[in-house]
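All protein chains of the complex are present and in place, except for one that has been dropped.
Presenting chain A:
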Amino acid sequence: MGNWFKSGSPWIWMTGGAVSISLIAVLGLLLMIAWRGLSYFWPAEIYQWEMQDQHGAKYTLIGEIYDTEQVPTEQLLSAGHVFKEAQGDTVTRYLVKTGNREFVGLDFRWILATNIISRSQPKDIAVMERSKNGDFYGYPVAVIENGKRLNFDNVEASFESHIERAVVLNDKAVDIQKGEIGSINYAIEKLRLQGRGYELDGELTPVIKADLAHKRAELQVQYLIVEKQFFELRKEAGRDSVVIKDMRGLEVTLKLGSILDVTYSNRLGLLDKLGHWFVGVGRFVSDDPREANTEGGVFPAIFGTVFMVMLMAVIVTPFGVVAAVYLHEYAKKGPVTKMIRIAVINLAGVPSIVYGVFGLGFFVYMFGGSIDQLFFPEALPAPTFGSPGVLWSALTLAILTLPVVIVSTEEGLSRIPSSVRQASLALGATKAETLWRIILPMASPAIMTGLILAVARAAGEVAPLMLVGVVKLAPTLPIDMNFPFVHLERKFMHLGFHIYDVGFQSPNVEAARPLVYATSFLLVTVIVSLNLTAIAVRNHLREKYRSLEQ
């Protein structure tokens, strides 16, 4: 044994253990996010429990199991819980999501296994996804159409067709609200700014004034027409209701207009569940968030992230490539190059929040404030570019990711054999021509790699964005159908910030948690796959130049 220790072998094993721990941590983390994120869309088993509490009162619970844990019996005893029979060391406790938020107060509750009398999985329990107040669990009894109670033989079929009708109508209403009403409001606001602009220039003649007023009146007429349509659709959609028996045994009437979907989870086979799962994933990435972001989809966040990152890529690529070309092709080795290299390393090492502070002070307040005074005086004191927005976010992140592009491009440049350059120069090409025609095309995969890595970095960065443009709920996307179509001054939503916001700022963290996992999984998938792509491109490149050098 002493010899064994002397040989150093145990220490080698210890270092091996460290590798194993790191691996477990990385893979475990990724797997856990994937598992929790993906299982969110899987239709859960719905249970009905017959319960009896410690005072002997009996009641029924309907819901799905969220979490299970073992609690030391003593903890419960000291908390004042009374058991009828002696218990073991620990008692099982379930976290149950009961839904029906407006009727039961809390839609999550902990139940003790010792209080359960029986548990069943009735096939007829329906889960209703609603636009307000979260899910509802219960047995559909009847449909009320236009105030008349329909007692069809097949309640369920009529229920589903009625829901479909309401959903279609609601979608139309939302389209009008976002499309036409939004456009008219935008146009009216533009008119107001136009008038204010004339006024500031001292050119507001009565003719122009009358013209503007005329245009505004026209828009208002249009607005009234569209608004009427909108309200009619809303009214139509809210025509029907449904009667449902909930877990208290009471019949509850719900407006059909607020129900988005109904599922009989306990009836679904594996294939049906898979279908549901795909539909769930699809809706998650394409829907707008609801209920203070704790439900619904994350489409605006995806859109905002992608848009901001693309804008950033457009800004960062030329600068990064030029800087790398300078460092590798033009700069002489000397103190200046050394300093620039240290600057690159430091840009990579400066905490991202510092970029946020810089971006807020320099870009938003100083730069944006000047732009406002020069070009948008009519909107003042309301800032146009002088408040956080997607353009400033992209610029801030462009500085942040500059080193990534530089380092990656430079690596690509250094892999191009110097014989290629010498051949080009020997054939009479100037250095610029060599650069444009030979070197940059050869380095383009490396530039791509740098770009992908930069995009991956930018997509995951949240701290600076909190200062320069991200909001929890943006009413409009940065791109819409109103001229000039791209609105760089608007604030935007971001997947990473969505995670922070929903996970830590929402009123009902328990209900929002699965959604945060799903969002996390989405973000991780995007970033990890971007990184893997970059690694693959880089490896491919290495192989290619290895053969060139030989």
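Here is the rule we go by: a contact is a pair of C-beta atoms (placed from the backbone, for glycine too) under 8 Å apart; a residue touches a chain by one contact, two chains touch by 3 or more; residues count from 1.
Criterion: contacts and distances are computed from a predicted model.
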item: Protein that the absent chain corresponds to, by UniProt name, given "NADH-quinone oxidoreductase subunit G", "Phosphate ABC transporter, permease protein, putative", "GDYXXLXY domain-containing protein" or "TIGR02186 family protein"; value: "Phosphate ABC transporter, permease protein, putative"
item: Among A:Leu219, A:Met466, A:Met493 or A:Val537, residue touching the chain not depicted; value: A:Met466
item: Which residue of A:Leu112, A:Ile399, A:Leu413 or A:Ala518 touches the chain not shown here; value: A:Ile399
item: Hidden partner chain, touching residue among A:Gly99, A:Gly356 or A:Gly412; value: A:Gly356
item: Positions on chain A where the hidden chain makes contact; value: 1, 4, 7-27, 29, 32-33, 69-75, 78, 89-90, 318-319, 322-323, 325-327, 329-332, 338-358, 360-362, 365, 399, 402, 406, 425, 428-433, 435-436, 453, 456-457, 459-463, 466-467, 496-497, 499-500, 503-504, 509, 513, 516, 520, 523-524, 527-528, 530-532, 535
